[in-house]
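Worksheet: one structure, shown below.
Note that one protein chain is taken out, while the other chains of the complex remain in position.
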Amino acid sequence: MSLDPVVLFFALGLAAGVLKADLRLPPAIYEFVSTLLLLSIGMKGGIELARQPAEGLAGDLMLTLLLGILLTFLAFFILRGIGRLDRSNAAAVAAHYGSVSIGTFAVGVAYLGSAGIGYEPTMPLLLVLLEIPAIVLGILLARGLQAGSPWGEIAREVLLGRSVLLLLGGLFIGWAAGAEGLQPMAPLFFDLFKGILAVFLLEMGLIAADHLGGFRRYGLFMGAFALLIPPTFAMIGLGFAMLMGLSLGGAILFATLAASASYIAAPAAMRSAVPEANPALSLTAALAITFPFNILLGIPLYRQAAEWLWVR
Amino acid sequence: MSLDPVVLFFALGLAAGVLKADLRLPPAIYEFVSTLLLLSIGMKGGIELARQPAEGLAGDLMLTLLLGILLTFLAFFILRGIGRLDRSNAAAVAAHYGSVSIGTFAVGVAYLGSAGIGYEPTMPLLLVLLEIPAIVLGILLARGLQAGSPWGEIAREVLLGRSVLLLLGGLFIGWAAGAEGLQPMAPLFFDLFKGILAVFLLEMGLIAADHLGGFRRYGLFMGAFALLIPPTFAMIGLGFAMLMGLSLGGAILFATLAASASYIAAPAAMRSAVPEANPALSLTAALAITFPFNILLGIPLYRQAAEWLWVR
Amino acid sequence: MSLDPVVLFFALGLAAGVLKADLRLPPAIYEFVSTLLLLSIGMKGGIELARQPAEGLAGDLMLTLLLGILLTFLAFFILRGIGRLDRSNAAAVAAHYGSVSIGTFAVGVAYLGSAGIGYEPTMPLLLVLLEIPAIVLGILLARGLQAGSPWGEIAREVLLGRSVLLLLGGLFIGWAAGAEGLQPMAPLFFDLFKGILAVFLLEMGLIAADHLGGFRRYGLFMGAFALLIPPTFAMIGLGFAMLMGLSLGGAILFATLAASASYIAAPAAMRSAVPEANPALSLTAALAITFPFNILLGIPLYRQAAEWLWVR
Amino acid sequence: MTGVAQSHRKLLTVITESNLERDIVREIETLGVGGYTISDARGRGDQGLRASHWGHSSNIRLEIVCDTPLAERVLARLREKYYEHYAIVMWVVDVEVLRPDKFR
Amino acid sequence: MTGVAQSHRKLLTVITESNLERDIVREIETLGVGGYTISDARGRGDQGLRASHWGHSSNIRLEIVCDTPLAERVLARLREKYYEHYAIVMWVVDVEVLRPDKFR
Partner (left out) sequence: MTGVAQSHRKLLTVITESNLERDIVREIETLGVGGYTISDARGRGDQGLRASHWGHSSNIRLEIVCDTPLAERVLARLREKYYEHYAIVMWVVDVEVLRPDKFR
């Protein structure tokens, strides 16, 4: 259960942030770096997809959607029942945890790469699909099926969001051009992947540190929630992975997705559709606890669990 | 006549732009990426130049200048005669089409690279030379030889423009340091070239999409002009390439240059020297039609034509 | 005594700056590029450190501190005694010259790399240590041990400054992960090093050109100071390198550090702690004269001197 | 206030969350605003520090020069729609303009 | 307007195309403007949306604090030179300043 060295960059960013040191990269660099990561992940998937067409994809997609709905409901009822959060806040937080974090997924991809474990090329597709139902459900849980909800606008924001489009675009390009066609672009998109991920994680460490302070305010329950939900959801994810017949690597990534909490798509959607929810609450949990937990401890843990189940 | 996969990134950007999705990279990244491309192109030329000194360069330079003048006049008279544009607008659009697009040239370079076709190391020099006369002539056609023209300022802007300087600077560095001296810098400037070009084209797709709307406004004539001028000018370019005795690859690139329309140097110069011309008119034509046409269809087409003429 | 081709980029930037041409990269890119350089330098040191633990480090650190103090005093007395600068300005300039320039160090690293000369892995550590005493001493020389000095704030700024933290962070990551662990990140942090340095130097050339004008204002003495101090300090640095028993490469880098003048950490600290000093005075000297001198002539010169002393 | 320029208008300045930009622009255009200027900003207010370099918590600074009735409509609409749940602050200044036709 | 500061001046704000920056700065310096502040902006006006992230169509926001006669000269000059063909908007506000000597 060893750490991947790339998380040392997260640790450096976190330490710098806690010391209030100014290592922050300009937002332009953050966007550049995350664009490259998203395209890379998509393209990798697309190349594999062209090589070995996905079988039984329809079933996997259905199960992924189902998982998204299940996790969001689960989170909502825990937050309402045990955490006593008001309806809007419970719905907003649930949307974050039912959805996924692409940064966490990228660390998972790097981790499998180092460990030499393969995974299904459809994972980026499942990622996109797991991102969406939680957000829609979060809004429904907060507002009900009112007439006033700007569903059109919300659908636009989610489906045409930067990350969805870059992932799907990369997937398509990888599929259309194939490994050979993308060979000349490999130095930027594949060889640099892990270095770029390191820069991204340095920045994430700084951002996570910004939100650490929020914890004193939101108390014990939210801390426990942000810490215990990931392994719980990961186990549910492993269960679904079994149903879907995923490979070991696919199962680890799928569990990682289930365990992760969105900090880009969900916050944006909740801010505009559920404005009465406190955005700092969800972000603190997702960024300052769940994200570090997943990349530092979670992923190796989910791997052990998957190996125990798969290699029996 | 197959497409280079790098244009898929342009297509992705275009699609995202049409869907009004926000894939836009920050301007800082656009500048970084275009700086790297310009330096790369220049350096590549310089390295080759050091290896095999150019012969008969003076004649090539003269012919290139002549071509620039010819194309600008041709465009101007078509725009005035057939398109019935007023003098200022005709002159401004003519300056764009007589000049060149570096992004188009970069795609041409990548295309030849994939196809394994070599070309003259002096091409970046010819590019620079073809950029200039059209702009000067455009201003003259609009304003005549008036006393009030800020020629000094305009000369500064064109000759010391970012792209001219980076190309010539790269050319000089490549020539002075040679392939061996630049070896340690190859990973950034040469290995990443095509990946960087992909990012650049993604952005260009988004920018092109922004200008698509302009077309309903400017009507059929401008659409036809932007679509028919490139192959026409490419054929004239091939003729000149023959006169200059260029190789097959050199001829394809030279035709590509002739076919391309400026969307950086010319717009800036026209805005300050011919302010009464509508900048959206030229930009829409150059960016939303001519650029996509050239990189998607034009370059493979010009290659076929050149092969037919050269390999007879 | 040959130049490294990477300095051609500095020359290009300088030329463009003098011609008032706009090659400037956005600040975001400057920060990205310098972040990568700092992490690279630190990581390289850390990897070596893990391989061959430093011996007699304590002694080296003490001597480095001592050198920092000595150089600052020397500069101060020359500026007061010969240059007749007032106390505050003499102290501020002395702080710049007693401290170090990371850009200069990076060029030294690239130079040794091309020349195939190794150096001690502890150099980034010595760099950090040489950056600090000059700044503290500069403030003391300007203000004495007054009660009002914001020492806490100054210590924060220096010790938690971007460059110190990135260097030490990189050092730690390199040490903790080792060459093998960092292998997948090598394409970004090591292979691109020299290309990234080229982009950095292009920018530095533009910045240096901005400050060239300052010289007419500050006169002959400052010009001579900025030109003569580097080789003088380099020789003192070589003396210390001998006492420390550094290798040839280590000695060249150490001399380069001694010869270099800070243009990031020192200016920021002096601006807030010695506001009555003219910031343009120090910056002009450090950026427009000392930096170019060191990378164009100094480093090859220090190498010759070191070879003469070491390979006797 | 004696005029260097000919006509009087109101300059309404709005500081709010950047993620509202698209929404607010649509809103004011619906109300009839034909011209506005936006720049990026950071700051602190009742909703705490909004200075992250990150989209989540940065601000925009929106300026609208218009006549008094339109300024009042915009103020009322933004107050009604955003005051309760979003970080937003607005102020109004008297300005003189050269070409009144450019500002409704 | 009772003064927290001692002297009255005009604050002239100009929103225009970024590509005019060099030119306009030269122009106002010729007129005697010794101090000004510029920031980047985007917006919409009669010339349409100027919000591209691209140099071609972004705006600058120029501020000049000066006395009334200079403000009038600057207004007149900019109007004459740029109003016809460029995207440009200007407005003027009364301000109080601390050290009148810093503002002509």
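Chains: A, B, C, D and E, in written order; residue numbering restarts at 1 for each.
What we mean here is this: contacts are C-beta pairs under 8 Å (C-beta built on N, C-alpha and C of every residue); 3 or more make two chains touch, one makes a residue touch a chain.
None of the values given here were measured: they were computed from a predicted structure.
Participant: Among the chains you can see, which ones touch the chain that has been omitted?
Facilitator: When the entire complex is considered, the left-out chain reaches C, D, E.
Participant: Sort through D:L20, D:V33, D:A71 or D:V97 and give me the one touching the missing partner chain.
Facilitator: Answering carefully, the residue with contact to the hidden chain is D:A71.
Participant: Among C:P5, C:P26 or C:G45, exactly one should touch the missing chain; which is it?
Facilitator: Of all options in C:P5, C:P26 or C:G45, contact with the hidden chain holds for C:P26.
Participant: Provide the residue numbers of subunit D that touch the chain removed from this figure.
Facilitator: Touch set of subunit D with respect to the missing chain: 10, 15, 39-46, 51, 59, 61, 68, 71-72, 75, 79, 83, 89-94.
Participant: Just the residue numbers, please: which parts of subunit C touch the chain that's not shown?
Facilitator: 24, 26-27, 30, 207, 210, 267-268, 271-272, 275-276, 279-280, 283
Participant: With the missing chain put back, which residues of subunit E would touch it? List them for me.
Facilitator: Considering the whole complex, subunit E reaches the absent chain at 1, 4-5, 9, 11, 25, 34-40, 65, 93-99, 102.
The criterion applied here is as follows: only the chains that are shown with their structure count from here on.
Participant: What are the chains that subunit B and subunit D both touch?
Facilitator: In this structure, the chains that contact subunit D and also subunit B are A, E.
Participant: Which number of steps is the smallest that gets you from subunit D over to subunit E via touching chains?
Facilitator: Counted as steps through touching chains, the separation is 1.
Participant: Please compute the C-alpha centroid of subunit B, do the same for subunit E, then give the distance between them in whole Å.
Facilitator: 36
Participant: What whole-Å value do you get for the distance between subunit C and subunit D if each is reduced to the mean of its CA atoms?
Facilitator: Spacing between the chain centres: roughly 46 Å.
Participant: So what's the Cα centroid distance for subunit A and subunit C, whole Å?
Facilitator: 41
Participant: Would you pick out the residues of subunit B that each touch at least 2 other chains?
Facilitator: 26-29, 32, 187, 192
Participant: Residues touching two or more other chains, restricted to subunit E: which are they?
Facilitator: Touching at least two other chains: none.
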